[in-house]
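Below is a structure I'd like to ask you about.
Excluded from the complex is one protein chain; the other protein chains are retained at their positions.
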Amino acid sequence: MPANSVLRVSYFIQIMDETKRKRKTKNSYGQIRAESLFKRTLVGIGAGMIVLVLGILFTLIVESIPSIRHLGARYLWGTTWDPVNNVYGAAPFLLGTLLTSFLALIISIPFSFAIAIYLGEYNPKGWLSSFLKNTVELIAAVPSVIYGFWGLLVLVPLVRTLEIKLGVLPYGIGIFTASLILAIMIIPYAASLGREMIRLVPSPLKEAAYSLGATRYEVIKNVILPYTKSGLFAGILLSLGRALGETMAVTMVIGNTSMIPTSIFAPGNTMASVIANEFTEADHTVYLSALIELGLVLFLVTVVINMAGKRIIKKFTTE
Amino acid sequence: MNVNVKYRVGKSKGVQALIVFFAFLITVPLLLIILYIFREGITKINWTFLTKIPKPVGETGGGIANALIGSALIVLTASVLAVPLGIMCGIYLSENKTGRLSYWSRLSVDVLQGVPSIVIGIVVYFWIVKPVGTFSAFSGSVALAIMMLPILIRSTEETLKMIPFSLKEAGLALGLPYHRVILKVIVPCGISGILSGIMLSIARIAGETAPLLFTAFGNPYLNINLAKPMQSLPLMIFNYATSPYDDWHNMAWGAALILLFTVLLLNIITKLTTRRWNVQL
Partner (left out) sequence: MGILIKTFKQSFAAAALALVAIAGCNTNDTKTQDKAAAGDSATTRDDKTILGAGSTFIYPLFSKMFSDYNAKTGIQVNYQSIGSGGGILQLTNKTVDFGASDGPLNEEQTAKIGAPVLHITQASGAVVLTYNLPGNNNNINLTPDVIADIFLGKIKIWNDARIASINKGVAIPALPILVAHRSDGSGTTAIFTNYLSKVSADWKTKVGSGGAVNWPAGLGGKGNEGVSGLVKQTPGAIGYVELIYALQNKMDYAKIRNKKGNFILPSIASVTAAGNVTLPEDSKIFLTDTDAPDGYPISGFTWVIIYKEQNYKGRSLEQATRLLKLLWWNIHEGQAFATPLNYAPLSDEALKVAEKILKSATYDGKAIL
């Protein structure tokens, strides 16, 4: 599509000609039919997404019925996960998932905000910023299984050294390590949205503050951050959504014990990591279905986070 | 007064330094990862590695041709399934910003994005593999296609939203039918954004292992029949890296290097061709 307006006009004329030529062979009734078919297809596909998600939900529910029948609601707050005795409680995994995700968020926020502010305000152009921008994007692109192997071989010994210094049990793997890996993986999400938001701050606002003698830091603190808080928040929620469902990388470094974690350095388990670990060897019906129910819970948690996020963003942006 | 200004300027400088430090610290892990994989993988890659199928333990000279071709076919099929759907859905959402159906549709896309990949694999197993009675590359493609959709839809929607409304008005005012306005005016305008969405979604799924475990299944032989099990790169890395043999570890590192660089290359090409800030959401 040419950008130049003269070219643009000629482009329209070209399309018109083409359309007219077609009209000669095809009557306008056909055009209208094509149009309504097009619109219906669009609606159909839009509805198809809902059907797809409901289908996934339905399949998950159907497949977790044996476990729901067997365990009922105590599945959610049960603290024992014992496949041998057919007792399944998801509480340690719910806790583990929330702990790792929130810890990862806290670790990632200084970085993602720093990147967003640097690229959005300090240095929006130039090779240095495009280098940083591309680096951040590549971080989002690295497959998670590669993060996992790298974490196990490089990050775990580092964390172990730290733990020895801190005087806690030097497991090396555990919730803290998993959070570190997750933090690296989710930084791009908050950073990219944050930068976009910071760019949207109207320059008259900033210029007004500068003309009053504000320093750069004061502009950021008093103009940019208040203006963009909803966008930054949306970025954080997006990263949270991503962190909740991350499987392979976390599985490899979290320690995988089904006990309630006692500290952030303790080993734990997340919902996704349990599914990845035990799905292949689940040897009886209730066990298999308890794992699928875990997938269902994870699915529902994601829905709730997304709904809540959307509500909050909507509220912020309308205010 | 003067001291106060100095203090404020100093503070501003200090914060700037801090922000620059934190912002650039993020490059360290990426460089470490790339260097690590590169060091482990580069020595294993040669012509045989790229053109032969794997040999069993203890025999040298095997390659990963079956996984390379398998991965390419599975991803291609997934794209054929997902791209038209994703773009159409993106058009739908950008054209219907409000409304109940589009609200739920948009929410579904958000939810889909958050579904862990292993859950998608399980669901597709129950949908296709179990009723049909055999594992197939096609079922793997369907699982990957489902994973591609949210990225495609999002990027299409966001891109099309940015296109000025006046363009559409101009088209409609000239009496063009609605679908021609969309397909001939709006979509070509946003084609770079859409293309980058396609590339990013491909880069995202190329490294997925979990959805393929119970669908594409893997195959030690070269297979190009979509109705049969097929090998793929991430699956092969996963299997070989967890095996006890050094030969297989080496192949896994070589394959990991190829996968990493393919994915990074896809991203870089997208960057160079579109020059648009976009992260695979």
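In order of appearance the chains are A and B, and numbering begins at 1 in each one.
Quick note on the criterion: contacts are C-beta pairs under 8 Å (C-beta built on N, C-alpha and C of every residue); 3 or more make two chains touch, one makes a residue touch a chain.
As the structure is a prediction and not an experimental result, all values here were calculated from the model.
Participant: Indicate each shown chain that the hidden chain touches within the full complex.
Facilitator: A, B
Participant: If I consider the whole complex, including the chain that's not displayed, which of A:I68, A:L225, A:I264 or A:A282 touches that chain?
Facilitator: Considering all chains, including the one not shown, the answer is A:A282.
Participant: Sort through B:F49, B:W127 or B:Y178 and give me the one touching the missing partner chain.
Facilitator: Looking across B:F49, B:W127 or B:Y178, the contact with the absent chain belongs to B:W127.
Participant: Tell me which stretches of chain A touch the chain missing from the display.
Facilitator: These residues touch the chain not displayed: 34, 37-38, 41, 44-45, 48, 51-52, 55-56, 58-59, 62-63, 80-85, 152-153, 156-157, 160, 169-173, 251-252, 255-258, 267, 269, 273, 276-285, 288.
Participant: Tell me where the left-out chain touches chain B, residue by residue.
Facilitator: Its contact residues with the unshown chain are 54-58, 81, 84-85, 88, 126-135, 142, 179-180, 183-184, 213-214, 217-221, 227-229, 239, 241-246, 248.
Here is the rule we use: only the chains that are shown with their structure count from here on.
Participant: So, what's the distance in Å between the C-alpha centres of chain B and chain A?
Facilitator: 14
Participant: Can you check the complex and tell me which residues of chain A touch chain B?
Facilitator: Residues 1, 12, 15-16, 19, 31-32, 34-35, 38-39, 41-43, 45-50, 52-56, 59-60, 63, 110-111, 114-115, 117-119, 122, 132-147, 149-150, 153-154, 184, 187-189, 191-192, 195-196, 215-218, 220, 238, 241-242, 244-248, 272, 275-276, 279-280, 292, 295, 298-299, 302-303, 305-307, 310 of chain A touch chain B in their complex.
Participant: Inside the complex, what are the residues of chain B that reach chain A?
Facilitator: It comes out as residues 8-9, 11-12, 15-16, 18-27, 29-30, 32-33, 36-37, 85, 88-89, 91-93, 95-96, 101-102, 104-105, 107-120, 122-123, 126-127, 146, 149, 153, 170-171, 174-180, 182, 184-185, 188-189, 191, 200, 203-204, 206-210, 213, 234, 237-238, 241, 256, 259-260, 263-264, 266-268, 271, 277-281.
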